[in-house]
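Note that this complex is displayed minus one protein chain, with the remaining chains in position.
Take a look at subunit A:
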Amino acid sequence: MRYLPHGPADRAHMLETLGEPSIEALYRDVPAAVLQAAAFPDLPDHQGERAVEAHLAALAARNRPAGAGPCFLGAGAMRHHIPAVVDALVQRGEFMTAYTPYQPEISQGTLQALFEFQTQVALITGMEVANASMYDGASACAEAGLMAQRVTRRARVLVSGGVHPRYAATTVTLADGAHEAVEVLAPDPLGIEDLIGRVNHETACVIVQTPDVFGRLRDLTALAAACHDEGALLVAVVTEPLALGLVRPPGAMGADIVVAEGQGLAGPPSFGGPGVGLFATRAALMRQMPGRLVGQTVDEDGRRGFVLTLSTREQHIRREKATSNICTNAGLVALALSIHLALLGEEGFTRLARTNHALAVDLATRLARLPGVRVLPQAFFNEFALLLPVPAGPVVETLADRGVLAGVPGERLWPDYPELAEVLLVAVTETTPPADIEALVDGLKEALS
């Protein structure tokens, strides 16, 4: 048992020191019947590294890695190229095996990195402050709704039909404790929903996504003004933060809270988790923010240092009166995102965004030439919804058999809306070589003919 340092002599010595006959004797406060009931006949005994590796490698081999062939899946989980440096640095034990930085004198590495992360998130979203991360984009979205309810002391949360349906569902679930006032609008593939007309003096916030789940870039300026006229907040969701290297950030369009999923810039999709939720807001609202915050201060010698701060919002102090029950965040994934942004810098981040957009424009132009195929959004970043002449689900299955992961069919995200069955969400990134684009265009052409 290679993870256990004691040899038999150590255990014997320690038990002797304690005057105890056995380890089992230390469990004497557990009722005997409880100890006797615990049997685990179906569990195997310990195994060496080779055996564990073989077992898990066999399971991994039953999957088709997205990168094994053309892949156009997005919809909240993106595949970007992650530089070698990112994984090398996050695997440093000093980062990976550290605890939450509650002892700042010996946690300045994590604390400074998170302070830098908060600054980067504020910069790209166009907001004033950001927290040290949330579990993922969906829970960040839900927490934004709860925060708006606290700030405005109103119950009603309006969720746009352009918001990722899984985010909307998570928001409904997490708001369901004290309030039951979340209204989710029907999916809005054409970008025609009227949000402004629905905002009133009871609205805590409107949650809207840009680029939305159909890929459409939305100008939030008028909506933000309408929200503010009624004393409501505007929450903007971003599932592809690389877009912020090219398009106007929600902060510049009047958003009060911006939440995002940072996974695509931090690491591989990992079958959907762990991700990292980004959460940014205006400085005036910082004390209502959920999650951990790192702040700058000085030590006794006057040297700059960083600490977790404003923790009087948090559960370990406030208990049932806390702003949220959240305890952990996504520290290591936040660090990975931050390292990637440090590598990219202004030049790299904006250029990578332009590369992604150029590929998407090219792909959209080619796909729009296929008979019966429509690209739904006029304006998009690196992802867009197609309307096919036939249901997308079977097309995706057929193309998967030929090695092409064509995109996310409408039935997968909106199983309750058969009218979206012909929708196919297609994403393209810098990881997509030209030959893969050809494969998708040819594959779709064939499948639709």
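As a convention for this text, a contact is a pair of C-beta atoms (placed from the backbone, for glycine too) under 8 Å apart; a residue touches a chain by one contact, two chains touch by 3 or more; residues count from 1.
As a convention for this text, contacts and distances are computed from a predicted model.
Hidden from the displayed complex is a chain whose UniProt protein name, among "Glutathione import ATP-binding protein GsiA", "Energy-coupling factor transport system substrate-specific component", "glycine dehydrogenase (aminomethyl-transferring)" or "ABC transporter permease", is "glycine dehydrogenase (aminomethyl-transferring)".
Of the listed positions A:L158, A:V206, A:L223 or A:L244, the one in contact with the omitted chain in the full complex is A:L244.
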